[in-house]
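What follows is chain A.
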Amino acid sequence: MTSLGALLIRDMRLAVRVGGGALMGVLFFLVVVTLVPFAIGPDLALLERIGPAVLWLAALLANLLALDRLFAADHEDGSLDLLLMSRAPLELVVAVKGLAHWLTTGLPLVIAAPLIGLLLNLDGAAQAGLVLTLLVGTPALTFIGLIGAAIAVALRRGGLLLAVLVLPLTVPVLIFGVAAANAVLGGAAPFGTPFTILCALSLASLVIGPFAAAAALRQEIE
Partner candidate 1 sequence: MSLTDLANPSRFLKFANRVLPWLGGVTVIAFAIGLNQAMGAPDDYQQGATVKIMYLHVPSAWLGMLAWGVMSIAALGTLVWRHPLADVAAKSAAPLGAAFTLLCLVTGALWGRPEWGTYWVWDARLTSELVLFLLYLGVIALWRTVEDPSRAARAAAILTLVGAVDLPIIKFSVDWWNTLHQGESVFRFGGSTIYPTILVPLLVMAVAFTLLFVTLQIAAMRNEILRRRVRTLRLMQAQAAS
Partner candidate 2 sequence: MEAINHLPFIVASYAAAVVVVGVLIAWVAIDFRAQRRALAELEMRGFARRSAAARSDTTLAQAKEQA
């Protein structure tokens, strides 16, 4: 599929060029995690205990805020019209845009997570577990977020609406992501169960996200 390849390359290029949003998510992630100890105090034992939850929340927000412009930018400059007319199925077009977004926003978060985990006093095994859960879970965040981005595409204050729409949908991902990460930290619960569910959530969102987002775009564009 040359057309989908071209789209993937373009979106990734745009993300790293001037004005693009790649790495802005990581920066946001870093700032949020840094703020947490100020709010709760520099108690390393406490930070270690809530570390996975903090990282997951920060990753969720970073992912979401970066999604705001995913379709809106294409809508404003008319590109979205041409994407909608494409011979490639719109679901695949949307999925490719989601993939490009995850590669430029979600993946850097996963890579940065161990460094940030260091600040929260997470040890080696906990960090490995956290990175693994983020690697498996962030695609779910991106692809659920696609739906909100598509619904809010034509709205001027789409960013806030997007957050309000999508955050409740991400509750299961958050629950099982943090549960799996905590299990690595030595909690009573086993690691396998929440991790498997997290994988399932990601796979399901990989399918549901593009279909729902494509349907929303078709409606919205009128």
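Keep this in mind: a residue touches a chain if its C-beta (ideal position, glycine included) is under 8 Å from a C-beta of that chain, and two chains touch if they have at least 3 such contacts; residues count from 1.
In picking the candidates, the idea was that all candidates are chains of the complex that A comes from, given by their letters.
These figures come from a predicted structure and were not determined experimentally.
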Candidate from this complex that touches chain A, chosen among 1 or 2 | 1
Please give the residue numbers of chain A that touch candidate 1 in the complex, ascending.
-> 18-19, 23-24, 27, 30-31, 34, 37-38, 41-44, 47, 118-119, 121
